[in-house]
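Report on the following structure.
Removed: one protein chain of the complex. Kept in place: all other protein chains.
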Amino acid sequence: MRRIALISTGGTIEKTYDALRGVLENTVSVLDVMLGSLELRGVAIDRVRLMNKDSLEMSAEDHTRIAETVGNVSQARDGVVVVHGTDRLAVSGERCVELLGTPRVPVVFTGAMRPYELRSTDALQNLTEALLAVQLLAPGVYVAMHNTVLAFPGVTKDPALGTFVKRG
Amino acid sequence: MRRIALISTGGTIEKTYDALRGVLENTVSVLDVMLGSLELRGVAIDRVRLMNKDSLEMSAEDHTRIAETVGNVSQARDGVVVVHGTDRLAVSGERCVELLGTPRVPVVFTGAMRPYELRSTDALQNLTEALLAVQLLAPGVYVAMHNTVLAFPGVTKDPALGTFVKRG
Amino acid sequence: MRRIALISTGGTIEKTYDALRGVLENTVSVLDVMLGSLELRGVAIDRVRLMNKDSLEMSAEDHTRIAETVGNVSQARDGVVVVHGTDRLAVSGERCVELLGTPRVPVVFTGAMRPYELRSTDALQNLTEALLAVQLLAPGVYVAMHNTVLAFPGVTKDPALGTFVKRG
Partner (left out) sequence: MRRIALISTGGTIEKTYDALRGVLENTVSVLDVMLGSLELRGVAIDRVRLMNKDSLEMSAEDHTRIAETVGNVSQARDGVVVVHGTDRLAVSGERCVELLGTPRVPVVFTGAMRPYELRSTDALQNLTEALLAVQLLAPGVYVAMHNTVLAFPGVTKDPALGTFVKRG
């Protein structure tokens, strides 16, 4: 059985709705609910709750801390998945490459443009893709989202398309 | 076949998510999608798209316009349902009683604490209740929501409970 | 606070899917899951788990037992809702009228054409309607479904339409 570490850092994918205040925000993690709705055979997932932030509010220290955590948990695992806000996901991905070079196992970032809490969401698709890609890819740092896998370095978010692309 | 007028004014129930900006807002009406997901037999629904506002942004003129529209459409219908933001729903309800007294047909306001776009929402429940209550009640002005029907005047939103109560 | 008895007898509305055998069947009750997804204020619901049958398999004794149970639980409640398979729902409704005449509180039958377990279902709509109608109607025996309330006796299922109509 493969052991996968799943690091949660927040982002749109995990936002929930506060009905009394009428806003979407990062307060509780819905990753466990998402995982509970998937059929995951032959894999053991270790949850690492690192932070729960809109990535627009991440500092340089946050990105470094994410990369260091990736390096630490990768030692005893077969792969690492990181759930992250898309706005600064690429910053954390590049920081992983700077700090870790080629990690000893595949590291796959993912996120979503529409929260899991929405009736129509890309959250489950992207999480499904990350959890499969981490088993099929060679060691390296990647983003998996919208049926596309891209390798760092050189990945950026296209804000108009709402997805990731390779920098030209 | 009964003819029901369905007046939409906006509110949380109709908010949709802008994925690029990351906010819930009143831009398009999702009432037709909601209606399409219900089985409505023996009733003809006339949609009246009056406005699409967060009710916190409604002016005194807006409340009066809603009450006047209720009065107008009630002339040739068997009932009127009004979809409205909950924050100022009671203001429009009281305005209806001031302007119309007891209308010639039942008038039922409804709304939601959680948008229809959310996976977990009270929007369909409340719309279902309003569309049934308008067929069973005597002429008057009401709010139907959360399995409760209350008659105006004297109704207020309890912001802590997130529902409507009779003023003590 | 109003006290409502909710009698479950099975039917399509409660069918669940056995993935290994590939069939929809009445084995466990999903009514509590449905109730958990609704916002029910000001009402206390007492669950009465009477049977869990496809109504095509109900005997004359089953229909009588349902009517007798309705009579018993109506003594200490403000209303009774009965969840029932649609194929023989009208038999139980007529049996209630035969045994109870006009009961002391409203008795509302409901069911569904598509199980709650389906992505697209009329189960929540019909349950919502029954739980509201039982608070608004005069004492009597009714079916509430598809935005329509009909009073027994004289109600029948139209198998081609998949809904209930008054017998001509």
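Chains here go by letter, A, B and C, matching the order in which they are written, and residues are numbered from 1 within each.
FYI, contacts are C-beta pairs under 8 Å (C-beta built on N, C-alpha and C of every residue); 3 or more make two chains touch, one makes a residue touch a chain.
Just so you know, these numbers come straight off a predicted model, no measurement behind them.
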(request) Check the whole complex and report which displayed chains the hidden chain contacts. (result) A, C
(message) Going by the contact rule already stated, which one of C:42, C:71 or C:162 would touch the omitted chain in the full complex?
(response) C:162
(request) Considering the whole complex rather than only what is displayed, give the residues of chain A touching the chain that is not shown. (result) 37-43, 113, 120, 122, 124-125, 128-129, 131-133, 135-137, 144, 146-149, 161, 163
(request) Please give every residue of chain C in contact with the chain that is not shown. (result) 12, 17, 19-20, 22-24, 113-121, 159-160, 162
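By our rule, only the chains that are shown with their structure count from here on.
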(message) Chain contact topology under the given definition, line, ring, star, complete or other?
(response) line
(message) Tell me the chain pair with the top count of C-beta pairs in contact.
(response) B-C
(message) Among all chains, whose Cα centre is located farthest from the one for chain B?
(response) A
(message) Between chain A and chain C, what distance separates the C-alpha centroids? Give it in angstrom.
(response) 45
(message) Based only on mean CA positions, could you tell me how far chain B sits from chain C in angstrom?
(response) 28
(message) Give the residues of chain C touching no fewer than two other chains, as numbers and ranges.
(response) none
